[in-house]
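Got a structure for you, written out below as structure tokens; questions coming shortly.
Removed from the display is one protein chain of the complex; every other protein chain stays in position.
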Amino acid sequence: MARVVSLNEAISGAVHDGDVVALEGFTHLIPFAAGHEIIRQERRDLTLVRMTPDIIYDQLIGMGCAKKLIFSWAGNPGAGSLYRFRDAVENAIPHELEIEEHSHAGMAARYQAGASGLPFGVLRGYRGTDLSKVTTSISEITCPFTGETLAAVPALTPDVGVICAQQADRKGNVMMWGITGVQKEVVLAARRSVVLVEEIVDQFSPKTNGVVLPAWVVDTISVVPSGPHPSYAQDYSHRDNSFYASWERISRDREAFLAWMTEHVLNTGDHDAYLASLDGTRHRSDS
Amino acid sequence: MARVVSLNEAISGAVHDGDVVALEGFTHLIPFAAGHEIIRQERRDLTLVRMTPDIIYDQLIGMGCAKKLIFSWAGNPGAGSLYRFRDAVENAIPHELEIEEHSHAGMAARYQAGASGLPFGVLRGYRGTDLSKVTTSISEITCPFTGETLAAVPALTPDVGVICAQQADRKGNVMMWGITGVQKEVVLAARRSVVLVEEIVDQFSPKTNGVVLPAWVVDTISVVPSGPHPSYAQDYSHRDNSFYASWERISRDREAFLAWMTEHVLNTGDHDAYLASLDGTRHRSDS
Amino acid sequence: MTSHQPNTEWTSDEMMTVAAARELTNGAICFVGIGLPSTAANLARAIHAPDVVLIYESGCIGAKPDRIPPSIGDGILSETADAVISIPEIFSYWLQAGRIDVGFLGAAQVDRWGNINTTVIGDYGHPKVRLPGAGGAPEIATSCKSVIITLRHGPRALVEKLDFVTSMGHGNGPDARQRWGLPGAGPQVIFTDLGVLRPDEESGEFSLVGVHPGVDAGDVVRATGWALKVSPSLVETPAPTERELAALRKFVSHDQ
Partner (left out) sequence: MTSHQPNTEWTSDEMMTVAAARELTNGAICFVGIGLPSTAANLARAIHAPDVVLIYESGCIGAKPDRIPPSIGDGILSETADAVISIPEIFSYWLQAGRIDVGFLGAAQVDRWGNINTTVIGDYGHPKVRLPGAGGAPEIATSCKSVIITLRHGPRALVEKLDFVTSMGHGNGPDARQRWGLPGAGPQVIFTDLGVLRPDEESGEFSLVGVHPGVDAGDVVRATGWALKVSPSLVETPAPTERELAALRKFVSHDQ
């Protein structure tokens, strides 16, 4: 049953060195605040799972938290490269990064299998690509009725699933809306779950594409307003597009990256302090 | 792209003798009006597909429309037996009825596979049951990663999928809410789709568990208020519980059944006339 | 019925429902069907288990009806639920994934190992009585952490050999589920209108561990189609309390 705790407590309780950790949120509701807290707590040897390891995983990789990355698209959406990810893969900086690479459809099928308690997922996928030559977790399966061969991928069952949502209610039920990606699946597939919400409300109101997770499948809830920044929470905050655009400048050079991370993440005690440290630059695109 | 037509036209255009036809709606939004229209149009040799072939399929079977039934639970929910179904299976009245029997989980997996364009679905199912001895469309599949054996079932891809929803908008998008069962899946799995709605509105408003089908996956829309009677459309009508309770009396004897069907279905030209023919008995449980 | 003179009488079906309700612990996640299971689970929620979570296979999670719904698709279930989801999701993400503590199953026939028939009486190809069939039961029986069976007692209901195995209990003996690799523990108790059966510690066979007030253990044995073993520590079920009966009848009267 969901307990409401600080984000510091949620992360220290749920995320341990060596864990398989999935921070999900498909371009919307990305749990940046949780990633920053993992960095502050100096977790190491994590296997990071995420369909779109954008800036949040660039930061975790650059700060040396990751041993392995399981993913399907690693870029700064609409803005460019992830230089810390590239530095790890191209130059083993700060150390070697093992990668396990899929397509979006494959990752979605893997989460779905994990949430369903199945050992594998089936899709019409990976045909004619070199991915199956470099990724051992892509296999084949034959339909027992038609004889057709399809792709099979193993279930993802992370140790920890971390998401942002807009609201929790007093009983600990969680509600999110707008683009909800694989957030439901990652919570259901994971052994432990950490949910960040914008606020706690007395009662949910109906929303287009409203997705509710009952309290008894959620382990901890932390109230972290603007927790997705520079991503956004629909009806609560706007995407900080200028921050995404500025990431190339911040991250291209490792020293500049480390200075930025020290100032805005390591030297800030929590997410409010992180947001305050950005004042003057934040939300320029909100107007 | 969805065309708005009369129910008579929708059924005559979509449902042909010998078709595989699925009328879905899990206890809610059951397309009774469409079943009645199929009976009026005297379709024959249909393979009827439905998780819960309740009164609507009892009527179709008793009126001689069905060659085969694919299903998972055939009863009058909360009220008793389906005597016309039983008479067909036990006594081949009005003629033999071939049956293909699954569990709910298996039928759901079959629809899901059909909607996904996969030839089969996988589930942890049918273990230790005799169903796999009598149903040839239950097979096994081995996980290529763990070696575990699971059940496999073939995709359902009916010729026609028929559902009720609450609303369509002017562009032909369809919205339903409340218990939505496998309605989305049956429309996406079927080659042709027939949707009955309570009304056409200018704009949808957000609903808890609101499910929208875009106009371009729907073939025809018919406006049939109370189309689900004696089932219901949440926020539009109530379940006619007294009708469900009275079905045992109506259907136990074949002659009484035929007299009732003649009076209320064959001799009524459309759903409004059907409803009018029931006045005085209908909606007693709505108070 | 007058309110100043409480009715202390009850039917054997009411006793069965009350006994099943008492089995549910507070906070348990229950997968319930319509009829007795739904009534028993809601009674538990009203009496001693306010935080029991009711999941209906129609896709309603955490439903809190204030009357007994006549159908698992009743509007009161979706209106009072914490979440309403599709049928494919309820069976894959919730039941199959092993999130359910307790499943309720009814039965036309049950055997000494808790295997269940809800499909046919007689031969499958030429049935004497065609029953509704499987519904959600086969996967409820294998995926829930534990299963409660309820049915009316009688030698044609509790039988030596099922006409058809719709849902697996303990197969042909206590280690069958392990051999099959089934995740849940299977049926742990059978509540009938006469008494309570639980697996014998040694043999694993369902044995009589409780009789309802006024019921003779010998009568229960005679009403059972297999050689029912009677536990040496047989107890009498406590009679329904006035509070239980009042709550039960309040629910049921709403259904008229």
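The first chain written gets the first letter, and so on, giving A, B and C; residue counts start at 1 in each chain.
The working rule: contacts are C-beta pairs under 8 Å (C-beta built on N, C-alpha and C of every residue); 3 or more make two chains touch, one makes a residue touch a chain.
In this text the structure is predicted, and so the values were computed from the model without any measurement.
Trainee: The chain left out touches which of the shown chains?
Mentor: By the stated touch criterion, the chain not on view contacts A, B.
Trainee: Check each of A:F71, A:F120 or A:W216 against the chain that is not shown and name the one that touches it.
Mentor: Touches the omitted chain: A:F71.
Trainee: Thinking of the whole complex, not just what is shown, which of A:F32, A:Y57 or A:Y111 touches the missing chain?
Mentor: Considering the complete complex, A:Y111 is the one touching the chain left out.
Trainee: Which of these, A:Q59, A:Q234 or A:S251, touches the one chain of the complex that we don't see?
Mentor: The single option touching the absent chain is A:Q234.
Trainee: From the listed residues A:G64, A:G181 or A:P214, report the one that touches the chain absent from this view.
Mentor: A:G181
Trainee: Hey, which subunit B residues sit against the chain that's not shown?
Mentor: Residues touching the hidden chain, for subunit B, are 1, 115-118, 171, 173, 184-185, 188, 212-217.
Trainee: Write the list of subunit A residues that the hidden chain touches.
Mentor: Subunit A touches the missing chain through residues 26-28, 51-52, 71-75, 77-79, 82, 85-86, 89-90, 101-105, 108-109, 111-112, 123-131, 134, 148, 178-182, 184-185, 208-209, 211, 231-232, 234, 238-239, 241, 244.
As a convention for this text, only the chains that are shown with their structure count from here on.
Trainee: Farthest chain from subunit B, comparing Cα centres?
Mentor: Here the answer is chain A, farthest from subunit B.
Trainee: Can you work out the whole-Å distance between the CA centroids of subunit A and subunit B?
Mentor: 40
Trainee: Counting only residues that touch at least two other chains, what does the list for subunit C look like?
Mentor: In subunit C, 83, 92, 96, 143, 183 touch at least two other chains.
Trainee: At least two partner chains per residue is the criterion; list those residues in subunit A.
Mentor: Counting only residues that touch two or more other chains, subunit A contributes 117-118.
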